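Taking it in order: structure first as structure tokens, then the write-up.
One protein chain omitted, others in place.
Labels run A and B following the written order; every chain starts at residue 1.
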Amino acid sequence: MKGGKNMKPILLVEDEAVMRESIKDWLTDIGYEVETAEDGEQALKTFGEQEIGFVILDLRLPGKDGLEVLREAKAKHPQLKGVIITAYPSVETAVEAIKHGAVDYLPKPFDLNRLEEIIRETLGPVQIEIKPSREVSGEEVTLTIDGIEVKARQGMTVLQAAQSVGIDIPTLCYHEKLTPVGACRLCTVEIVKGQRSQLVTSCVYPVEAGLVVRTESEPVINVRKMLLAMMWSRAPGVQAIRDLCIRYGVDRNKFEVEPTYCILCGLCVRYCSEVKKKNFIGFVGRGTERQVMFLPGADFKECSKCGECYGICPTGLMPSNYGLAQLPIGTARECCVSA
Amino acid sequence: MANLVATDLETRMRLSAPSDLVELRKDILSRRDPTKLCVTICSGTGCHAYGSEEVYESFVSEIQKKGLQKKVGIRRTGCHGFCERGTVVVVFPEEICYLHVKPDDIPEIVATTLTERKVVERLLYEDQDGQKIVQEGDIPFYKHQSRIVFGNNRFIDPKNMEDYIALGGYSALAKALSEMTPELVLDEVKKANLRGRGGGGFPAGVKWETTRNAPGEIKYVIVNADEGDPGAYMDRSLLEGNPHSVLEGLIIGAYAIGSHEGFIYVRQEYPLAVENITIALEQARKYGLLGKNILGSGFDFDVRIHRGAGAFVSGESSALMTAIEGRVGEPRPKYIRTAVSGIWERPSNLNNVETWATVPLIINKGADWFTGIGTKGSKGTKIFSLVGKVNNTGLVEVPMGMPLRDIIYKIGGGIRQGKKFKAVQTGGPSGGVIPERLLDTPVDFDELSKMGSMMGSGGMIVMDDTTCMVDIARYFLNFLSDESCGKCVPCREGIHKMLKILNRICAGEGRKGDIELLEEIAVVVQTSALCALGTTAPNPVLSTIRYFRDEYEAHIHEKHCPAGVCKALISYYIQPDKCKGCMICLRNCPVGAISGGKREVHFIQQNKCTKCGNCFEVCPSKFAAVTKATAVQLAQAVGNRD
Partner (left out) sequence: MEIAQKAKPILVVEDESIMRESLRDWLAEAGYHVETAEESEKALKAIAERDFGLLILDLRLPGTGGIDLLRQARAKRPQLKGIIITAYPSVQTAVEAMKEGAIDYLPKPFDLNRLEESIRSTLGPVQVEIRPKIATEKAVTKPSVAAVRVPKIAPEVPKEIPDQLRNIDDKSALIQMLLAIQSENRWLSNDALVWVSLKLGIPLTQIYHIATFYKAFSLKPQGRHSVSVCMGTACHVRGATGLLNKTTDTLKIKPGETSRDLQFTLNTVNCLGCCALGPVMMVDGKYHSNPSAGKVKEIFETSK
């Protein structure tokens, strides 16, 4: 996963934990190697111990402030490049920062994409690889799925365990690269623990030793039939749903057709957020009013270049949904009238 | 210099040992004269709506006018519970209880009661036999209650911590911190078998223990004051009226669990609750009851308030925790309990307001005392909001196991306007209706579940024969379709499909097989939805079908709404023999559908009528000429007339 194998690490010096973690996560996700420090002393120690390619310094730090740290570090490593970030921007410190050799000065809140640009200019790009969303390395457990003994690792879900031995559990909202959310509920299975049996959602239910799973029992099939009939009324004609309706013998006329086409599986939303890190698509509203929306005023140049969400839409109707959700956004003019 | 003084004062206020608390209480009591006259004015939400603020102002100015400031104290208290009769005013020390007090009544109360020391008869409660009752506790509404959690509301000015301490407040906390280990506190709560008062009735002690034993240094405790169940408002009244009792319970719980950080999640519709708990937190911090080294015990704990932004589903534990993290308050799969992985994936213990407020009592009086109250499986008392078509609406606290009939008739004073009882709805949108034949069932967690309903947070909505049960089912599904987060298919689509069916039944377009289809969908939603909102959403439908199937059938097959509620199935009709031609309905008709003249029989033109019901409402009850009729009845009536 580490894209920057030959790349020197980035040092992030920030005293505030939330900020530190979120920037670190962001950069790590992109593929940079990130070291962190909470104050100047710790940062200077890190400079002494390893070669740092780029430093992100919070201006206000306990003890030595960001500018002092930058000055001292630059004195020892003149090639070092760095950027100052701060929630308390001022012209004076901005001028000081660049006089001291910072390549930029970013007042918080800043666009993380901007930070990435600056780093890329200095360190060059990383090769982005998609990692499977769940790295599984737990202990081995054995469970029984449809009478088959399945070996799985702790941390895996029942769905993953079933798929690993070729048992097909239907699902419309699961994707191996994305966090499972349990939205479509088609992957419902029956689990038996001692005397009790229970319906659970296999894409989020963790495997347990000795678990007995039935993927096609009667209550399971009843649930799937009903859910499919409901989905059909929303997305009539969609191949993936038609196929499942046929597989389970669903009466497709059970409910009146009320087409919205989007079944709100959220795959596009999660893909854009988790894989592309763009968050150009999101949900709006709640209940039956819930919809998928494109960011108002987003620059669709990137979307038309990417288009990867088209491919994972289970209805295959993604493009026609482009114009669907319109937000009832007010305008400044209305605001003026009201004021 | 100013700083120095303030710091000095603060250090003097800080209670650094349990003995300091005892001293403080002695000091407060020594400054108070129990025989002194004191007027308490209920300022709970109900009384507030009736104008308790004006009543308070009038008292202040009238007492000033008469120069009684030194002789008489005035205090605004939390909700007394008898909201139907607001504004409630109680004069101490005799505890003379005046009901329905209006600002105009104040001069008389001040002159008669505060000056001459006599009772104003006309403001007293009058029972069925016309007997006047002077003291609050003797009024039937109160007499049959045991108000152990809620009762202190009426003595306390919620903005004044001294009032709480004067009544022994924080002594349970002192006891827990100085005499008990966290394990002992936990054991006591487990022994008391305190079950969560916010919904399913999960044993609080077990949940605490799970959180305590879950791995991770940082743990959270949370007060759920989201109280989204329509028809329930006891948590609000507790938090508004006696915030310190909730806080004391929370600190004790935190101590038992080993948590140092707490949250209070309050819905934004309750601004007064936010205000009062904010003041309570500030006071508690000042006195060293929150913060570092509480009462010198070495235990640190503090609390933050988080306002909800209006979503019923946020009351669900995982959704509430997600909301505290600042994200969309959607539930998440809970195969790993929130007690193990809650806020920021750390062990988090959530209980509702009433549960936390019960904890100090258990610590002070012991688990044995607590288990002495209630039934086998449900111990202690429960606060219900007794509302709907009952005479005495308000908040009532009764021991678990009191039969529904006693609550509705003895405390609630029976059905309004002498109408016939039909059902009582409990448990909010997750609950169900209970018909008359089950009225003698003792109310506790398990009995309610057996009847297809649930305790929920304690809403108890009484319905009479003018309530249509299909309409009630439709009402709840409408509510839920608005409040579902929309994340999972069974809840989002299942509720929508059921609502569509109910809408058509109410519109007179019900089909054969609709009841069965409703049941079929209901079962799937119950078993496959993601969170408790979804899995309990079919309850209102299933329970109304279970007890009132005949009403569904009447709607579907006979196109008849027995309660006369479903607009499409009724018409308004003026009985010619009863109409006196008074013109009232004619003038109130918004669409001019009523014809006739002065002393002339009125007539509704059905093709113009929008069935708003105004005429029905305004027709003087001595005439009662306007009636609701089904299509068949209307045809007959019109036929007769011709």
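FYI, a contact is a pair of C-beta atoms (placed from the backbone, for glycine too) under 8 Å apart; a residue touches a chain by one contact, two chains touch by 3 or more.
Just so you know, these numbers come straight off a predicted model, no measurement behind them.
Checked against the full complex, the one of B:P18, B:P182, B:G459 or B:P538 touching the unshown chain is B:G459. Of the listed positions B:E57, B:E325 or B:D368, the one in contact with the omitted chain in the full complex is B:E325. Between the chain not shown and the residues B:P347, B:P360 or B:G394, the one that touches is B:G394.
Residues of subunit B in contact with the chain left out of this view: 45-46, 48-50, 83-84, 86, 227-233, 236, 268-271, 306-312, 323-330, 385, 387-389, 393-395, 425, 428, 459, 461, 463, 467, 472, 475-476, 479, 482-483, 485, 588, 590, 612-614, 617. Taking the whole complex into account, subunit A touches the unshown chain at residues 16, 18-19, 22-23, 87-91, 94-95, 97-99, 104-105, 107-112, 269, 273, 279-286, 293, 295-297, 327-330, 332, 334-335, 337-338.
The rule we apply is simple: only the chains that are shown with their structure count from here on.
Distance between subunit A and subunit B, defined via averaged C-alpha coordinates, is recorded as 40 Å. Interface residues of subunit B, counted against subunit A in their complex, comprise 311, 313, 328, 332-333, 335-336, 481-490, 492-497, 500, 520-521, 523-524, 527-530.
Looking at the complex, you find that subunit A touches subunit B at residues 181-186, 188, 199-201, 204-206, 219, 222-223, 226-227, 230-231, 233-234, 255-256, 263-264, 266, 283, 285-290.
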